[in-house]
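One protein chain omitted, others in place.
On to chain A.
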Amino acid sequence: MAFRCVAAHAVTLFRLRGTPTVTTATTHNLWMPLARRFATAVEDADAVLDGLHYAASHEWVKVNGNTGTVGISDHAQKELGDLVFVELPEEGSSFKQGEKLASVESVKAVSDIYAPISGIVSAINARLSESPDLVNKSPYADGWLVKVEVANKGEIDSLMTPDAYRQHQAADSH
């Protein structure tokens, strides 16, 4: 994802910032509460769910047969802050891997979400229009963004495993 800042008074660029390195193995029913922390407190480790494939730009995809469910990682939602708006594509629209698929707006920045794999959008998460903060509260479950008909399963090989993504998010720094 790429960040565009929309702060009312200033224009600065944000990049994802580094977080503590160790993450523990997670279960499929993991629910990450939105954590507000003061600067002096230790941040919760960013959760990385097993069974998903990750893009370098912090999107994940869960593949079930020919359907891929797409969302953003816990690391990403933390860096973004509270979401105030999610702009999703129309059902039926098609995307190539790496193309801008959606955008999310948080209190501090607007960020583009990129398609982790090519496909045609078969469903969008309608709950996000009323409750964009589902992405913060439940980035791997209730906060899913879109479902796609996978165009080319081979593309999955180009994505990161959970372990590779754990290292990647740890290395991600200002």
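In the analysis below, a contact is a pair of C-beta atoms (placed from the backbone, for glycine too) under 8 Å apart; a residue touches a chain by one contact, two chains touch by 3 or more; residues count from 1.
Going forward, contacts and distances are computed from a predicted model.
Engineer: Leaving aside the chains you can see, what is the UniProt protein name of the one that's missing? Options: "Transcription initiation factor TFIID subunit 5", "RuvB-like helicase", "Chromatin accessibility complex protein 1" or "Aminomethyltransferase".
Structural biologist: Answer from the UniProt record of the missing subunit chain: "Aminomethyltransferase".
Engineer: From the list A:V63, A:V110 or A:A123, which touches the chain that is not on show?
Structural biologist: Residue touching the chain left out of view: A:V110.
Engineer: Among A:D44, A:D82 or A:E149, which residue is in contact with the omitted chain in the full complex?
Structural biologist: Looking across A:D44, A:D82 or A:E149, the contact with the absent chain belongs to A:D82.
Engineer: Pick out the residues on chain A that sit against the missing chain.
Structural biologist: Counting over the whole complex, chain A touches the hidden chain at residues 6, 8-9, 82, 84-85, 87, 103, 105, 107-108, 110, 129, 133.
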